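A single protein chain has been removed from this complex, and every other one stays in its place.
Naming follows writing order (A, B and C), and every chain is counted from residue 1.
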């Protein structure tokens, strides 16, 4: 709860955007796993801002330091603490946003909930927190790799323009994590246009999980799909999720049901989940990101004293958060799957006997 | 986890569709609350099947029996157990579905996950389980009533046909819980048409929560919106959720940001949630239901021995689950809000002092 | 939390002493387990009052009804709800205790905590609640039986008189669950004497768990021993627990350390637990029960209006709760072990591979 996620594979994050450090404790990681510190850093680098003009130019070194839980290259079963010190922590001038609430941001709600707010760059509500999620996700992926489970994500829609295909190979090297090279061209135009207007864009990320065993997901309230929904909507700027065919609510039962043969399902409208449990098909979901709230236009707001004021933001921000969000989607999905794998192991007496006899 | 939901207002459900009983233990209900047993029964009656031709004709008496936690008309702070005995539990003939997996149902995944399956009417994965949720939600609503928090839901889309308005008053008496009388006429036609074709329909439920205090929702992983997402997607047949304006991902930041004045927000694209915390506006969300998987057409499937077979279902089923799902949406939302109210109380030292000094 | 116990093998109890029913939902039970309903009833019968003069003469039929989670004699992986209806629920006269706080009972604290109290026979704080624990424990024992794990308990001390030996076979048929036939004779004298004086006695229960695999217990805060401590001290009237040699704090390191050989440990001062993890030796613990607070002597107290009054109890009560407490100790221990078995399965990557490859 609060700042933790997961039951058996459980991580807890901490840190504010411009505090000393952010980090994560990943608890419940099984012992004996090869810990790939380089992979961890690579994952963080994928999320890292400042790489190109489609992400904020803020410099974050995002250098992960592993403080515990790994011994001689292997996990020991004890909690893995990973910390990222904020190098770029100079005493910036926040006087223009210190006392007022930026529209679309959590300033208003944090202030009203807690009566106090770390106003430096969004504090705890900053997207910077997602670096800690990516670190946890990297550990989860090390586990999933052992079982050949493949988690991938990419951008499928920006500003209402939809990709025509889902090319996850292409997404890997695309600066936009784009699933479609053609669509990407249009997206780049759109992004450049909106950035020049000091505006921003929303988008959709597609998640795909392959090679998942049948049986993951715990009915009734810890289903694979509802936990995925929880994980995804907890990501900054995510407003919605759809599992499987995102037109399902417009279909008839005949159109939507996936018939079954010996070779598997004849279609995958279900998105790989039936009754909250993985059915062996690819788990597929769309995740909806709102546009970056940080825009450089004059907006109406109020300050903490109740005065109506106008706000003009300055600084460096992603023109569209869905792009880097794609990396966070993968990370959260990896953590959910790791958790579900461990839970599912304990659900049958024959599995229990297999371990203890 | 598993069959429990919530942290402080936590309920645990049990029961199979055609077992002896279904029920719920609601734990964490504050003491001293007037317990309205009639209201509890009314809520169950709203969800009850067999009322009209838009719901399954299965007779469920759904008579709630309160076994504990209430004394002299008030809650005592101890767990409230509510049980609904399955009156209609006669030894029906399930031989036609006993050994095979109905497409679109959880038969396949339960069998593969557990190696055993209560095949009578879906067993645990039956929508019948949602009656227990509605009972828990009724208790949550008794609590919310004390704070004048108003939770309502209605059907906003069926078979791709969208309502033009959101009339929650009308929905209360509508047989379809329809938010729009005009749309309802078309929906009824559509439903009758599809039922005659032995087919079924999907739909969308709109949730609206009014008069919520600012500050509900616990960052980062127990936000108001991600817990709502978890709650909603855990409901049978729900495949997705969108908080706030469901076009947000297509908008620009300028269009999507809700500017703020002394009187409140100038728009509510955020759906009442900023940074995962309620901002005082109405909480609004759309919940997407797939079409009822029980259709009366011949479909391909396999049996538990791996043989390819054809299945022909018989029986009584909702032509569209979104309708009764609307009641379940309200119930789950009420439970989430009750939980969030209690959590939020503990988040400020001045609140703590208010209680203990 | 609240009325639930355990992480993976988790049960939730409900019910008041003189309410309609008490019961339990056991969640997380693995699928495919033979469910022995007769054994469940036998376990409840062992705890049942009214069997002899060493237990309260209150008649409790304690007839368990299984409402869910079992199909064709096997567990299905879904929650097992067990309910025991209170047959003996006649409208007794509680006017003598309705408004006052019985010394040694929870009347005072429930009233002050909740502002309301079900005064009928102790309400939720009654030892009657432990029947629900015994039901959960019976399910846990069915699981442990599959792995030949043997949980037993017996009375080792009453009124300061200590048993000289630990004969768990004798305890099974002893009316006092006594571990020592000789000591039992003295205990019976002592009990008869104190009962005649309208007084009561305290005692000590010894728990012994044999054939436990090495490795159970999750550091640092879910150790085998601290969870056992939590489980035991949660039982009504239990005030303390000691794991292993209960003189350990008086010993030197040299005396207390258990040296190790190929054949195992040379002694078992540790009580089978090192660093919170089972070491393969018998898990042993002493559990300390205070004397029954219900005595039939005039005692000073106050009423809910703050007046000083005298209280004279009537009714039927155990002269010593430790006796029946012995059955509850076993039940709670069984639940803890079941939980630990399942958790431990998930702690090594080679175990995970064993299941999924």
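FYI, a contact is a pair of C-beta atoms (placed from the backbone, for glycine too) under 8 Å apart; a residue touches a chain by one contact, two chains touch by 3 or more.
Small disclaimer: the values here were computed from a predicted structure and weren't measured.
Novice: Pick out which of B:95, B:173 or B:357 touches the chain that's been left out of the picture.
Specialist: Checking each option in B:95, B:173 or B:357, the one touching the absent chain turns out to be B:357.
Novice: May I ask which residue of C:27, C:43, C:129 or C:330 touches the chain that does not appear here?
Specialist: C:129
Novice: Going by the touch rule given at the top, which residues of chain A touch the chain that is not shown?
Specialist: 1-4, 10, 12-16, 19-23, 25, 27-28, 31-32, 65-69, 71, 74-81, 83, 113-118, 123-124
Novice: At which residues does chain C meet the chain that is not included here?
Specialist: Here the touching residues of chain C are 1-5, 7, 13, 101, 103-106, 108-110, 112-115, 124-125, 129, 157, 159-160, 194, 199-204, 214-215, 217-223, 225-234, 236, 239-244, 246, 248-262, 266, 269-271, 274-280, 286, 288-295, 297, 299-302, 306, 308, 322, 343-344, 347-348, 350.
Novice: Write the list of chain B residues that the hidden chain touches.
Specialist: Residues of chain B in touch with the missing chain: 7-8, 28, 30-33, 75, 77-78, 143, 146-147, 213, 219, 341-343, 345-357.
In the analysis below, only the chains that are shown with their structure count from here on.
Novice: Please name the chain that ends up farthest from chain B once chain centres are defined by their CA atoms averaged.
Specialist: For chain B, the chain whose C-alpha mean is farthest off is C.
Novice: Based only on mean CA positions, could you tell me how far chain A sits from chain C in angstrom?
Specialist: Inter-chain centre distance comes to 44 Å.
Novice: Between chain B and chain C, what's the gap in Å when you average each chain's C-alpha atoms?
Specialist: Here the centre of chain C sits 37 Å away from the centre of chain B.
Novice: Residues of chain A that touch two or more other chains: which are they?
Specialist: Residues 7, 219, 343, 347-348, 350 of chain A touch two or more partner chains.
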